[in-house]
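This is the structure I want to talk about, given as structure tokens.
Removed from the display is one protein chain of the complex; every other protein chain stays in position.
What follows is subunit A.
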């Protein structure tokens, strides 16, 4: 019976199947991709580090450190890395690079890929350099050409194609150049205060078990001020690095499925709307309400299974292309695999969604009276108690499912709660808006208005109106799609640097104090402004409120992370704020001789550490201990191109400490930039230059790549959303077609019908779109603060585009529904409708 009954309305069932298919396809594709990513991180974890263990320091290793390093193993390689400038004598080009010097057989896992292959080892045999392939292309350099790094000239022996654990984005910002370690000193680039990382990479005979290793060596590493990274640690760090991306992907999958669910409910509702009379007739013939329910339940179940299976198949196919979207964003290649569990999960979730979201409309079948066969308008009384309990329980189960699913996808309890809470608030807001619109339509219509306007507006409140349903579904759909776009905007805005044409575009750093006067003269000779000239002193945090690193790591209740003590703090000193800073609490206290030292901390950083005014911090300033107190918090606009600091000291204390300087200037054009950089590299080979125009260009290229990934996911949501929209409007089709054909019979022209439908759907579209957008902005704001940890900013362009697009889409769908009225003869439709 179920099969026979479905024969004439399979197009409606197809819409329902499509909703499930797209939602599940997105879910399976994203979850498979996540599995692939995790698999590769696990599988390639050793080649991410290139060794079993890395021990590193920002100072040259002392004798004591060396004897400890000797005890860790003899199969090891030495690497140093630092930023410097490269000079291409043949073309005169200069560029900031990351210099890496190597001694030994590193990498032990994975490989340094070069062209020719032999160059990866041959470069260590003389004054040779391996130069990043893209950098060589940019500067028209060829193998055999000379390059100058510091005071030494090297010959390019090979093109560097990939390095273990490094993605192409990192190398795009600061391309890597390898040189043999024995030439490090001769380059003249390593001076006191230079920021060089020295690493020993070990290959051990036995696998390092992180916990055991930590237990045995952690204290010793601390005592010797050495830091280390094991394969497991690198694995964890890599996973964390992808957190934001996966959160976004998870959210996309969730939204796609949610839209699919709305589509399911809408399609079943619309399908059953056509079946009321058939059910009533069957009921007259002796069919029980329960039997009628099962007829349609089996139909829906079959189509749901079909949709889930197709969706899973498409999703599995789609995941083959996802790695291509993130090429260059991750430091390894991804081989795609089929995950039976993910596929099974896809089918299962598809079926759960089918059952849960179709049950709501399906329950109405139980209420269809046999009397409907005689009088279609007959409405049985309200829900009886049993039905009410059933409906309420169903809402409860749906909420629980949505919450569990969002938790499984996002993996954060509070964030999942916020998301689900947001959805319900949106639902409530949309419902209230629809009620408001109905009330407004009822009260505002004036007899003085034109017939068409009155008729169009009155359609919003008349019996069997679709105002509530359309505003909720279209509004919800708009909200979900908008969240995708707005989140995208917030994420991108976070990395896009603010500022105008007047912003400085060149930063010179690693300037030694004795080089300052000569450098300033050079800057003046080039007629360039000194926008900022900042001294920088490096230090480490020794104690926070009397708690040392050892105490913090032993007492987990303190929740003070290790990195707080491990990191190097680059600090400056002054008694005033700069334009990117605002004081939010406390005051800047200039230093008075023999008085306490009050420092200022960046607000966001202090908030995360739960630091408060008056907290005591002891810094180790290159051997000298300095007790300080937090005197103020500063809000910093990190996006401004200025030198910003987490910690600000007052003047009068650090002036004599070993320091380097940073100078910010603005060059007029590429030509001036090139000649100025050449002069600097010739005269001050140790000074590094960041050409911000180049960095911005690189970031822009990366953003294009990231935004492509995001847009791809958003596209899936848009497709599902569009389907929901078609669905929702189809729901109202039957009623509007009947009304319109009668109007046509009574003498209404096509333009009258079009005008009435246009007015009705314009009102519906704009209210639904507006409500969806308002709630989307609210939810994106919440997501920005809680999930992305980013500053919320309004995406005006997308807001306008989405507003217009949703109205147009609603209107077009509404008008397309009216095609039969305008195309077919009134008698044909009247006969069919009867």
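Criterion: a contact is a pair of C-beta atoms (placed from the backbone, for glycine too) under 8 Å apart; a residue touches a chain by one contact, two chains touch by 3 or more; residues count from 1.
Here is the rule we use: contacts and distances are computed from a predicted model.
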"Spore germination protein", "aminomethyltransferase", "Succinate dehydrogenase cytochrome b subunit" or "Putative ABC transport system ATP-binding protein" - which is the UniProt name of the missing chain: "Putative ABC transport system ATP-binding protein"
Identified contact with the non-displayed chain, of A:552, A:748 or A:774: A:748
Touching residue (missing chain; options A:543, A:691, A:739 or A:795): A:739
Subunit A residues touching the omitted chain (full complex): 377, 447, 451, 458-459, 462-465, 735, 738-739, 742-752, 822, 825-828, 830-831, 834
